[in-house]
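Here it is, the structure in full.
With one protein chain held back, the other chains of the complex are shown just where they sit.
Naming follows writing order (A and B), and every chain is counted from residue 1.
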Amino acid sequence: MKKLISLVLALVMLVAMAAVGGVAEGFADSYDITVWVPEEIKELTAQQIDTFNNTNQFGIKFNPTIEAVSEAVAADNMVNDVEAGGDIFCFPQDQFARLLRAKALDELTEVFAEKVAAENDANSIAAAKSGDVFYAYPLTSDNGYFMYYDKSVIPEEDIDSLEALIADCEAAQKYFAFELQTSSWYLASFFFGTGCVSEWVTDDDGTFVKVRDTFNSPEGLIAAKGIEKLVKSPFHLSSSKADSFESNAAIVVTGIWDYELAKQILGDNLGVADLPSFTVDGEEYHIGSFKGSKLMGVKPGNDVYRQAAMHFLAQYLTSEECQLQRFELKGWGPSNLADQELDAVKNHPGLAALKAQDPYSVPQGQIHGSWWGIAQVIADDIKLATDEAGLQAALDKYLDKINELFTLDNTALLFVGAWNGWNNADTSKTYYLAPKADGSYVLTLDVPESGYMGGRVVNPGSWDTDKGFAQVTEGADLIKDLGADNPDNNIVFAEPGNYTITWDGEAFTIVKN
Amino acid sequence: MKRYSDLEYLRLSKLQKFLYRLGSFLCSIPVAVWHGIKKLGLAIWGFIKGIGLSVAEVVTTFKYGSKPTRLSYFIMGAGCFAHGQILRGILFLLFEAVFVFYMITTGSYWLSMLPSLGILGPTEEKKLIPELGMSVKTTVYHDNSFKIMLYGVLTIFFIIAFIYTWWVNIRQSKTAEKILASGKKLKSGKDDLRSLVDDSFHKTLLALPMTGIIVFTVMPIVFMMLVAFTNYDGSHNGYSNNLFHWVGLDNFNTMLSWTSNTGAGTQSYAATFGEVLTWTLIWAFFATFTNYFLGMMVAMAINKKGIRFKKGWRTILVMTIAIPQFISLLYVSKMFAKNGLINNFLIDMKWIETALPFFEKASWARVTVILINIWIGIPYLMLTATGILMNIPQDLYESAKIDGASGWQQYSKITLPYMLFVTGPYLLTQFTGNMNNFNVIFLLTGGAPNNPAASNSAGTVGYTDLLITWLFKITTGAESQYYLASVVGIMVFVVVALITLVAYSLLPSIKNEEDFQ
Partner (left out) sequence: MSDVKVQKAMKQHMGLTASRRISNTAIYIVLTIMSVIWLIPFVCIVLQSFRVESTWQVGYVIPRQWGWDNYVNLAKTDFWRWYTNTFILAILTAALQTIIVLCMSYTLSRFRFKMRKPLMKLMLVLGLFPGMMTMIILYRVLADLGLTQKNSIPGLLLVYVASSGMGYYVSKGFFDTISKSLDEAARVDGANRFKVLVKIILPMSKPIVIYTVLTAFMGPWGDFVFARYISMGTSAGKNVAVGMYDWLSQDQIGKNYTMFCAGGVLVALPVTLLFLFLQRYYVEGVTNGAVKG
């Protein structure tokens, strides 16, 4: 189906091009641009841009300076100084929100967005979007992790059980490398395995407004017990480097990028598999993982033709053709749907292991930059804990810090309702008023049938009474006037239904949908 | 605390003597701090008074001065021209011209924007490309908060410099008249130039270094302090997303409040700062003194009579200085990893069963970094101590030997006191240097192991993090909280400055600088 859509789109584009005569007049003779890509695809990218220069139907020519900048560093540099940053750059998904907030990503308009949406898998699409707007091009869909192991140490039948693996490692005096203590990215795997979530919501500008996090729930405690088993083993190693195999590791949990290295070190002894399960109170839990993408971004600018030209280039560099080249040369797992169907891609052992892990993995989505630092210390805390209460305390502490992130920002507006028990702290029970460009705040909510359908707008954690009934200027017919029975200035809906509430800074407009 | 007379002091036992000295040291701290503050206060008062007097002088000069002098109030250098000092006159006039030109063209703009740090952020617009039938977003950048702050402050500096020069110009005209009235000759332009390599040679020599220091050390520090009063961070980078603005003392309130925002599990910034500061001081103490004493011992061992290959031993040790730390320390840190060379070797030898937690446990990691720091520090100290030891007058030892002093006595009565006296200031710079020893901690542990309690939304804090590495983490962290880093930077300065102030008023060898010449 998706293939069909992309075909149709391509045809439409072709017709459109033919209609305007193919070449756009406004493009300059050539554009000097800086492209930041990881060192290993530097040469390939140069060739690809060359191909683009020779084949694109608009006659766009680029004169590129290609710099080897690894993905994480690229994001750091862009945030430090957007002005001096690369015009086109690659970055890992977890940096998306940060880059968006620094306004280092140009929006993908119309055809660009449509093509991305049509040709890539759902996860990578979600990774490149904020709200409904695309800000980046999916480059890979392989940013996840799985298990590499040494077949000479680990018997095939043990690879499904964490406990058996730990026992094998301890017996052989070899290390089980799983970077739980220094990386939240790996740490979260156990929590996802027991069904915990940490879901973050951004507004259109990439500002985080809401989080639903259940790491301190009973399921979280189970995950903590699983982590405890591993981190308290003397043969746990907090590392995700495949070269650990050279220094006494038998198992390393890492991503596809280490496949070649692991293959070179272990040769035929290399085994790859999805992550194992752990058992708590007789129940088995398969360890989860993050599933993410690498992305390519275009820097904003004020020359409309230059921006368009760069988008065409980025579109090409992340196309089916280029993704396949990167897969063939460097083993990068494509996000392009057509590429994913190819036999070569399907049969790649590393990508196969990643695929096996797929059912247990969680799309990375957008995550607050501070979360990585906050979650990072959970494993350290678990290691120090002596009993169950200690484990729970570690998780509670984590959640406190998350809450701190949001109470810090007390300019946000929340609608709190009587039907949710007047909870102004739990983000899953409040309604967030999304800020708009014109300075207003908008919320669309369902008011359920209940005896008292009242509520009002407050800042997080507070009980202000200055944004309620008295401030409703339009739509007063939809709410009840309780007079003196309404000391808290609540907005009390007359009947249940779907409403849109707009706050312009001084007054409310309420519309029933 | 009771003060002993010399005689009473001599009668005390060794322990009592030590306790007495320690006590009087501790007692002198508040006094030293008080003296420091008093001095600072007096200096500020003197400065204000000086300005007041100058203003008064300027006013009276205008009332009673001669025509050329009064003309200098408006046209700088007028007095000089009138008195035939053409070179000086030209320089004054040129300076005034440049100043006026700058203020009119750009200076006034920066100055007017300084209070707001910018009004208009970037604007976005979707523009249509007609021939493609599609629109593309364009972004236009406007104000730049950082540049406004930078040039705004530079303009203020420039104005101050101008006022000063203006004042000098008036004074010179006035003194020139006095000199002429007494019948003496004024300095010609040639004389002025000649004095630059003679009487005013120090001005020539200092001109370049001081310009450099002012532009690349003083200015950045001033800006750093100013950032602490803004909300400059990743969300307000002043250019591509949001402009930043002045926020007064808000950041200091956040940093210095002891209550955390949510209570329960998280720790306040102040508590974290205290924790990191404590370790920083412990680290600086051990890093300084282990190196000092061990380095001295190594130097003495190599210098001992009858030890051969002196140069060879030294060269081997000095290799650590020659190889950049980012190479050697990274390698050393890998050696001490859980699966590193050392642990693997010890396990292979069956000396231990499971790996030693060099960088895994707080106390182990702290001891390990101090030990590895000895490896780095001894060569420097060895070189310094070698020279000093050679300088100790040999007859002191000869006479000690005749009196039958043992080796230990010679060391504790001659070598150590001499070394301590001579290297006092050096020790102090070592101490403050170690407090800010970024490389060693960053390359060896990166702050690890994590300190779960102290880490908060500003970033992860580790047990081996020094204030300076913490500052780095805040700066480069996900939120890029420059303003917070700036506050921490100021607080680090306050702490280090207090220590220095106290130490300086206690150390004997600094006060009498001239004694050595």
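We take it that a contact is a pair of C-beta atoms (placed from the backbone, for glycine too) under 8 Å apart; a residue touches a chain by one contact, two chains touch by 3 or more.
Predicted model, so just to flag it, every value in this text is computed and none were measured.
Engineer: Who does the absent chain touch among those shown?
Structural biologist: When the entire complex is considered, the left-out chain reaches A, B.
Engineer: In the full complex, which of B:221, B:249 or B:416 touches the chain missing from this view?
Structural biologist: Going through B:221, B:249 or B:416 one by one, B:221 is the residue touching the chain not shown.
Engineer: With the full complex in mind, choose from B:180, B:319 or B:416 the residue touching the hidden chain.
Structural biologist: Of the candidates B:180, B:319 or B:416, B:319 is in touch with the missing chain.
Engineer: If you put the missing chain back, which residues of chain B would it touch?
Structural biologist: Residues touching the hidden chain, for chain B, are 146-147, 150, 197-199, 201-202, 205-206, 208-213, 215-221, 223-224, 227, 298, 301-302, 304-307, 311, 313-328, 330-332, 334-335, 339, 341, 344, 375, 379, 383-384, 386-388, 390-391, 422-423, 425-426, 429, 432, 436, 438-439, 442, 467-468, 471-472, 475, 482, 485-486, 488-489, 492-493, 496-497, 500, 513, 516-517.
Engineer: Which parts of chain A are in contact with the chain that was left out?
Structural biologist: Those residues of chain A that touch the unshown chain are 36, 38-40, 67-74, 77, 80-81, 83-86, 241-243, 246-248, 257-258, 260-261, 264-265.
What we mean here is this: only the chains that are shown with their structure count from here on.
Engineer: Find the geometric centre of each of chain A and chain B from their Cα atoms only, then give the gap between the two centres in Å, rounded to an integer.
Structural biologist: 41
Engineer: Once bound in the complex, which stretches of chain A touch chain B?
Structural biologist: Residues of chain A touching chain B: 16, 20-21, 24-26, 58, 76, 79-80, 82-83, 98, 101-104, 106-107, 109-111, 173, 175, 181-182, 207, 234-235, 237-239, 244, 247-249, 300-305, 307-308, 311, 368-370, 372-374, 376-378, 380-381, 384, 393-394, 396-401, 403-405, 407-408.
Engineer: Please output the residues of chain B touching chain A within their complex, sorted ascending.
Structural biologist: 122, 124, 126-127, 129, 131-141, 234-235, 237, 239-241, 260-266, 338-341, 344, 347, 354-355, 448-453, 455-460, 476-480
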